[in-house]
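With one protein chain removed, the remaining protein chains of the complex are shown where they sit.
The block that comes next holds chain A.
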Amino acid sequence: MINFLILPILIPLVTGVLLIFASKRIMLQRWIAGISSVIAIIFSALLVQKVRVSGIQTLDVSSWEAPFGITLVSDMMSALLVLTTSIIAFLCLIYSFWSIGEAREKFYYYAAFNFLIVGVNGAFTTGDIFNLFVFFEVMLMASYVLLVLGGKKAQLRESIKYILVNVISSALFVIAVAYLYSVVGTLNMAHISVRISEASQGNPPGIITVIAVLFLIVFGLKGAIFPLYFWMPGSYYAPPAPILALFGALLTKVGVYSITRTYTLFFYHDTGFTHQLLSFLAIMSIIAGVIGAIAYWDIKKIIIYNIIIAVGAILFGVSAMTTDSLTGSIFYLIHDMIIKAALFLLAGIVIAIAGTSNLHKISGLIKRYPGLGWTFFIAALALAGIPPLSGFVGKLLIVKGGFEAEHYWGAGIVLMSSLLVLFSIMKVFINGFWGTPRAYKEEEKVPVGKMLIAPVILIVIAVFYGVGSEYVYPYISQAAETLANPEIYIEAVLKEY
């Protein structure tokens, strides 16, 4: 069963290739894509169980031994993220059946969709820093296609900016890897960690700090942290709901995952400057995100700015570097992936009904669509972290870890931000769902019942994730254990060290 962990990458890859050939036959495409993502979910769930029972799984591709070849590594964190990705991908796929439109379906939408999942799962699974870059590019290339598919003016305009930002960040990534290679002479992440430890005996060289900051810039651009999030509100505004849900739930989280991985595995020796910087940027992201979320009167924009807040909260937990705060970060990361996907899909239904995302022009939806209204309400509460729901445990642990690490200000801001998040999302609920119902032109054509399936399932998962956190906790704490003690990861990959 050693080849297990490559399946969540291989299945969407093969599916994507097959779908290119079936591009004009929509029903066939839907069936292939749907079935393959169910299979991917099953295998990712089995993988999580495998990692739970027998520890970190590794696969040396082509049997080149660990520090020399490319190694795929599935520790608990990456296995959990792969499982979450597979579930979200399946639900976004179902949602697309009724909302994405025939034109897109005929022009390789499902193929690009699957390639995106290849990139995301690959980035979560790989144990090689350059391979991470390659999977980033796979993911980005698919995201360019998905972003521009449809060819509306706004999409073309925003795609150009999005590609430009990502090309620059990719170049910086290559540069960062080049610096790192010249210092440590290896690309295997576990081996890099060992070499950095050896080099840092007593006095860590300054170049390591430079590389750490360079990586923070590269992944920060993808993950949308404070000064580098400028591209996101514009670019994410352009594509339709299911694509937006995929981007919002998965792409930024890949950046966050990479920051977490590099900062806990490579750069944990001298946390004085780098982790202080990370913590400062995380807090600034929360503040900037809150300002945006409160200021806008546009349902998409409000949720997009909420991504930035969540990224800030997760990274604040990472920067504190205690076991509690890392557990909280992973908890919150998975919660946020689920709930952001649900919110974007729900927002997509609202926009489809109303024909606009401007909150001034939407009102009284709950009268005619009670199911939509209440689902949105629960999603809003879960986003803000109201106790029995999923956001609560993660935020609690992040704040607790923050206090333990004596970041009182930061932890306080994370707490305060919850209130403002609640305010920003309730603004959507009160303005969009309450008030006098209006008549909308296109509303008869929208299959609200069918479109609700995916978000309702996501909300159910989110509720279980919150209420049943006792059952989820052992998994998450195993993941945090590996992050807090890099030796476990190194030992699993390199064996002899």
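Rule of thumb we're sticking to: contacts are C-beta pairs under 8 Å (C-beta built on N, C-alpha and C of every residue); 3 or more make two chains touch, one makes a residue touch a chain; residues count from 1.
Note that contacts and distances are computed from a predicted model.
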| item | value |
| --- | --- |
| Choices "Quinol:cytochrome c oxidoreductase quinone-binding subunit 1", "Phosphate transport system permease protein PstA", "Germination protein XA" or "Monovalent cation/H+ antiporter subunit C" - which one is the UniProt name of the chain not shown | "Monovalent cation/H+ antiporter subunit C" |
| Sole residue of A:Ile42, A:Val174 or A:Ile430 that reaches the chain not shown, by the stated touch rule | A:Val174 |
| Contact partner of the left-out chain, one of A:Tyr144, A:Phe280 or A:Phe403 | A:Tyr144 |
| Selected from A:Phe4, A:Phe107 or A:Phe130 as touching the chain missing from the view | A:Phe130 |
| Absent-chain contact - pick from A:Val17, A:Ala103, A:Leu164 or A:Val460 | A:Leu164 |
| Contact footprint on chain A, counting only the chain that is left out | 130, 133-134, 137, 140-141, 144, 148, 151, 153-154, 156-161, 163-164, 167-168, 170-171, 174-175, 177-179, 181-182, 187, 234, 237-238, 298, 301, 357-358 |
